[in-house]
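Handing you this structure, nothing more for now.
Yeah, one chain of the complex is gone here, protein chain that is, but the others are all in their spots.
And now, chain A:
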């Protein structure tokens, strides 16, 4: 299973990078979302996966009595998901705003570097 998840992670990275290399701003943001999902999955995978044993101490005991999933990667990913949402939501609204002003979502047309030189 780890093997398949590793492949999926690679696939997410590949798709994310490909989208980020597009000229459209919307695709860039979608690429960003995919890559952040890929990163989450990578961290999750490297913390080793465990089936059916969430890191919750059973009701009657004070410590774990059997195996449990590693809680640290989960805590990390939880933070990462929330923060990347902050980034994504802001970026999405920014696209809208940018489009209203410059009437394009083509990164090359938004590029003002040529004008700056003149």
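Going forward, contacts are C-beta pairs under 8 Å (C-beta built on N, C-alpha and C of every residue); 3 or more make two chains touch, one makes a residue touch a chain; residues count from 1.
Heads up, the rule we're going with is that contacts and distances are computed from a predicted model.
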item: Chain left out of the displayed complex - its UniProt protein name, from "Na(+)/H(+) antiporter subunit A", "MaoC family dehydratase N-terminal domain-containing protein", "Urea ABC transporter permease subunit UrtC" or "histidine kinase"; value: "Na(+)/H(+) antiporter subunit A"
item: Positions on chain A where the hidden chain makes contact; value: 1-15, 17-24, 26-28, 30, 33-34, 37-38, 40-42, 44-46, 48-59, 62-64, 68-72, 74-75, 77-79, 81-83, 85-90, 92-97, 99-108, 111, 113-114
